[in-house]
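Of the protein chains in this complex, all but one are displayed in their positions.
Entry: subunit A
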Amino acid sequence: MTSNEQTPESSSPLVDIRNLHKSFGDNHVLRGIDFSVAPGEVVCVIGPSGSGKSTLLRCINMLEEPQVGDVVVRGEDLTDPDCDIDAARRHIGMVFQQFNLFPHQTALSNCTLAQRTVLGRPAAEATRVARMNLERVGLADKEDALPAQLSGGQQQRVAIARALSMAPLLMLFDEPTSALDPELVGEVLTVMRGLADEGMTMIVVTHEMAFAREVADRVVFMDGGVIVEEGTPAEVIGDPQEERTQEFLRRVLDPTNAGAL
């Protein structure tokens, strides 16, 4: 691509990460990541356990602070000490592997809390937005349920509705289906597919190769804290060029190995 990344055209990236390094103590986890995501793009990040996928995702909303490099979202560098990170995070929704719903609050309250405290929306409007998003994930009838009363798949869908209630420009998913029983994976992926179809910009760390193949505009393969290979799903999953990618996909796609991840 050309180097006109500063001009605020529609083609300028929503997320632009340059030379990102992150260490935990002397464990150098991210070793120079360059990565950008255009508005409306769906990017799936794949790679072996410990390769730094979650860490990369968590650097994008500064749940982890990188030591080196820039994380530019909507033209704003989040690593800048003057950056108002709380304000920036309003535009970045995140969905966690363990759902992390607020267990003391109903599905509806989970979706209204941040609207009320962060955006200062009046109760009626926050409730309206929350209901709309619960309906979007197919849980209109569960608004009074506590998380403990919901199945894993339902909890994860509430978590998605909670993030959507802030009207984010970007959604981060960290293995959203890895903690689910196999029969509940589908309902969550369906919601995510719907979001992608609506044009949401999404970065999805996942082991669901079928989902990546079908929904992703681009697949990024990480190993050892670097991006080894990226391209369309057909390129990276269908016809990997790098030895490490081939080796990883052989393990993941091998049906006798399906349970190992």
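Just so it is clear, a residue touches a chain if its C-beta (ideal position, glycine included) is under 8 Å from a C-beta of that chain, and two chains touch if they have at least 3 such contacts; residues count from 1.
Simple rule for what comes next: contacts and distances are computed from a predicted model.
Student: Looking at UniProt, which of "Amino acid ABC transporter membrane protein, PAAT family", "Copper chaperone PCu(A)C", "Transketolase" or "Aldehyde oxidase" names the chain that isn't shown?
Tutor: When "Amino acid ABC transporter membrane protein, PAAT family", "Copper chaperone PCu(A)C", "Transketolase" or "Aldehyde oxidase" are compared with UniProt, the left-out chain turns out to be "Amino acid ABC transporter membrane protein, PAAT family".
Student: Among the options A:19, A:67 or A:117, which residue touches the chain absent from this view?
Tutor: Considering all chains, including the one not shown, the answer is A:117.
Student: For the chain that's not shown, point to the residue among A:33, A:78, A:166 or A:204 touching it.
Tutor: Once the missing chain is taken into account, the touching residue is A:166.
Student: List the residues of subunit A that touch the chain left out of this view.
Tutor: Residues of subunit A in touch with the missing chain: 61, 63, 86-87, 89-90, 92-94, 96, 98, 100-104, 113-114, 117-119, 148, 159, 162-163, 166.
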